[in-house]
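Here the complex is missing one protein chain, while the rest keep their positions.
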Amino acid sequence: MDTALSETQELIRASIRDYLRREITFDRIRELESNGGYDEALWLHLGRSGFLALPFASPIGGGAGLVELGILVEELTRRASVAPLIETLTCAMCVERFGDPGLAGEIIPQVVSGGMRISPALLERDDRYDHAMLPFDGGAISGTKCFVDYAPSATHYLVSALDGGELVLALAEANPDNATLRMLDNISRLPQANVTFSRTPVRRVAGAEALHWLVGVNRVLSAVQRLGAAQQALEMTVDYVKAREQFGQPIGAFQAVQHHCANMATMVEACRFLTYECLWQMDEGAMDDRLVATAKNWAARTVTEVTMLAHELHGGIGVTEEYDLHFFTRRGKDRAVAWGSADETLRYLADTVGQQNSWH
Amino acid sequence: MDTALSETQELIRASIRDYLRREITFDRIRELESNGGYDEALWLHLGRSGFLALPFASPIGGGAGLVELGILVEELTRRASVAPLIETLTCAMCVERFGDPGLAGEIIPQVVSGGMRISPALLERDDRYDHAMLPFDGGAISGTKCFVDYAPSATHYLVSALDGGELVLALAEANPDNATLRMLDNISRLPQANVTFSRTPVRRVAGAEALHWLVGVNRVLSAVQRLGAAQQALEMTVDYVKAREQFGQPIGAFQAVQHHCANMATMVEACRFLTYECLWQMDEGAMDDRLVATAKNWAARTVTEVTMLAHELHGGIGVTEEYDLHFFTRRGKDRAVAWGSADETLRYLADTVGQQNSWH
Amino acid sequence: MDFAWTDEQEAYRQDVRQFASEVATQALFDEVRAGGAEGARGPLMRRAHQEIDRRGWLRMCWPTEYGGEAKSPWFQYILFAELHSAGVPYSLGTAGMIGPAIMTFGTEDQKTKFLPGIWSGEMRCALGYSEPNAGSDLASLRTRAVRDGDDWVINGQKLWTSGAHVSTHVWLAARTNPEAPKHAGISMFIVPLDGPGVTIRPVHTYAGWRTNEVFFDDVRVGGDALIGKEDRGWYIAANALDHERVSIGGYAELARSYEILLAHLREHRPELLAEPQVRVRLAELMVELHTVRALTLTNASIIARGETPTMQASMVKVASSEFRYHLGSAAMDLLGRYGPLSSASGELAPAEGRFDNLYRRSPILRFGGGANELQRSIIAQRGLGLPRQ
Partner (left out) sequence: MDFAWTDEQEAYRQDVRQFASEVATQALFDEVRAGGAEGARGPLMRRAHQEIDRRGWLRMCWPTEYGGEAKSPWFQYILFAELHSAGVPYSLGTAGMIGPAIMTFGTEDQKTKFLPGIWSGEMRCALGYSEPNAGSDLASLRTRAVRDGDDWVINGQKLWTSGAHVSTHVWLAARTNPEAPKHAGISMFIVPLDGPGVTIRPVHTYAGWRTNEVFFDDVRVGGDALIGKEDRGWYIAANALDHERVSIGGYAELARSYEILLAHLREHRPELLAEPQVRVRLAELMVELHTVRALTLTNASIIARGETPTMQASMVKVASSEFRYHLGSAAMDLLGRYGPLSSASGELAPAEGRFDNLYRRSPILRFGGGANELQRSIIAQRGLGLPRQ
């Protein structure tokens, strides 16, 4: 057991971090947030640098695992990046793992090259994962899928639907003729829409098992986003309280400030272990839904509490548009709800209390 | 609306407080705790000073209300008194309100004079208030009642039983020939026992409505005990941190210590309002079960958290037998569970969420 | 102890409640929402203000010598509580605390000049305390006011001057004696915001709420702009804060938000409301809301007795601001992906985006108006008598 990154993992982190610090300013993020699109330059870079290939099998893919993808996601989150990375890669991984090899062979190269962006379209009005009512009649679907992240820039959707009694995942092209968007505005300011399909041609990808995996892996990767937002808010706060002086000394010298920071750091540290442990476990071919729910629950609580304490310690400057903290507060809260809120995960854990555990 | 005590209420408080500070040492309490009885001298004083008559109708009673009884209870709790005051008075008030006037006329003078001590015997093995399985066959009862506080020194028990389908309260004499005790030892170190009745002669007092009132009034008065324990732990802690020096200054000057104390005081202040509001409401002839559950829930959380923080700030000295803080930690936790724990009250509030409220 | 309203208070409460129910129309709510981040008042809200003033409902608590009826502060509490319970965002802004300060410290001329406008809501004051390097540490402020004949000339910069763009005046703390110790050389002024030398620059927040920087560049005001004695501003400002506090914390509005959450669940998400675990969360929030109520009424009761709350106002401030955050956060969690939708999502946003809004605004309540950390120190030092370090 070792919680440190391996050398390769360190390299991945350093490489993406350097790029982001160098190339992406928060003012650029402000622009991206206001125009409702995604960061094409970043996406191009991710493709060219092989990051979009990371989790796929070689030779075309990077042969890395979810832990490495998690590292990438964490760094992107810490720079408030606007890119459908998790959405696209987990959908494509789902095709690779559960779909027809022919379909995978067609799709993955396009994903790797950056030409294809897929959004999972799983939720309906009743807001339940692992569940679908929209009927799949073999070749086409009709109906509305809700809360589809990055819908405006998606080239494809991976849609859950009901084929007779069976849950299936099906791939649809994002064709404005038969898939229309009703844009949503949420606290994250990231693009999101309800997508209404009307006789949209689709290809069946896989069944309920694939959906369960897709939800699970998105649960954990969205927990990594929570972690990244919390980590960033923590570090910004530590830097701020070291520099800001009141009453003749840095406010970071006050015990109340120190203890808030200590509590924030403790939450983040536990969150880091639990999320990466889940990713590692999935890389080992296992997935413990209760461990996932635990990590997710803690990550939701962490990002909510840590960003709020970050504001408390920043005071006025922290809530201004021109300061960068709000990216993490807003995105953090959206991610705290997405793919299972603190409440939803706790309900699941409550329902399954007392079942056998798989952790050390 | 005025949260201040009236002049009469201030007098009651000053009178009992002076007596307790003058006459009752904590070493005396240690002795009383180890011998399993009750404080006969205190009881005599309460009788002689008219405190045992406080809540009963004049001319024999003091004509005061539950608010005044609450003030008395709070002061007794703050001195860790060992006396079945709530038990005896609420049972007798129950007889006065719901019982036959003849029975009341017989019982209340004995209570007022100090000669009668009644313990409510309501719980059975399933630990539910407002509920009984023990059968009442008209003149006698047989079976076991659990967790009876002050059972060893009780002269009578007010027992809940099932008369056909109807809940009743019945008065039994504490006669060792037909009511045997199995002593319990709990964190409070106050006397408690399971009482097994075998063909014990009883007199019917009242029905389900009386039981509901008895449980409600005990819920609130036990919340006052929680309040008293928390208030005392808070004041001991404030005194201690003003005096104890470390790192060259009183520890009470440290921000972390100050903020713990501020949180403790805030919990206590809210607790005080909520508990006395319930007492006042009952004096007005109303009882809102949800307001009672709210007060009780908060009081349970308050005493648990406040006594624990008191220990954290006291350090080693606070957990020693010779220091007096543990009386409030131990009694506080017992009362935090008795008559509805934080969990039990929250379950009730959850079940009734959304119902109409009666508060300002 | 007494937990009931008097008959007179109850009758007044019914009057205000009746009035509030008439004012609280969808048209008013729409007008308020249209005011948006700028917080500008529209004609309906303006008319409500005038009507409240016409009825004398606010000034009834002031001493008779200032045109009041010397009623108990409970009447003011009831006024605000009933209006806010109905969703009417009635507030005098900062003028609500400056009125009493003028009554206590102002000259007769100042009272005549300022009080009527404050009561009618036509004179609105922004709070000019904070500066870039004087946040929690207010006494470090550097804005200067210098005597020039009978006038004062003001130079400096204020920050977080919320509402300056919709106010007529600023209640300004400025240094009048740079030689004196930090707290001792400050004076209070009422400065019109429309005069020459005043520049207001917007500062936008992610909470969807605008605040301002205000620059004072050789701003000249008459001698009667000084309220109270020169160099006594620290004391006057502290006293003004105390006055505001009968309605501190916004309990009524928080209770309304909680009820709206319940109503939303009942109407739109009955399947969630049926979940026992959801009900537990709602019950926990309700208990916490009750503690805010308890602290609010305890504090108000002390003020109503004519005493000064040593720590209870701070308790209300801490508890209410933390509850605001808990409520906003929990509501978003409970509502799943609907939770984070903002009002711009139209009818899909729960309760017109109220919970997103509550959540985004909750930090400001925690650090603003004296950060919760300062409030806890006040509770410990002023309330419990713990020593300063």
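Remarks
For clarity, chains are labelled A, B and C in written order, and residue numbers in each chain start from 1.
One rule holds for everything that comes next: contacts are C-beta pairs under 8 Å (C-beta built on N, C-alpha and C of every residue); 3 or more make two chains touch, one makes a residue touch a chain.
Not measured: the values here are computed from a predicted model.
Shown as candidates are A:238, A:287 or A:317; the residue that touches the absent chain is A:238. Annotation: of C:143, C:277 or C:291, C:277 touches the absent chain (contact as defined above).
For chain B, the residues in touch with the chain missing from this view are 123, 126-127, 146-147, 184-188, 194, 245-247, 251, 254, 256-257, 300, 304, 308, 311-316, 318-322, 326, 329-330, 333-334, 336-338, 341-344, 346-347, 350.
The chain not shown here touches chain C at positions 275-277, 279-280. Listed by residue number, the positions of chain A touching the unshown chain are 1-6, 9, 67, 238, 241-242, 249-250, 252-255, 257-259, 261-263, 265-267, 269-274, 276-277, 280-281, 284, 294, 297-298, 346-347, 349-351, 353-354, 359-360.
Simple rule for what comes next: only the chains that are shown with their structure count from here on.
Chain pair with the highest count of contacting C-beta pairs: B-C.
The geometric centre of chain B is 41 Å away from that of chain C, both derived from CA atoms.
Along chain A, residues 254, 256 each make contact with two or more other chains. Listed for chain C are residues 373, 376-377, each touching two or more other chains.
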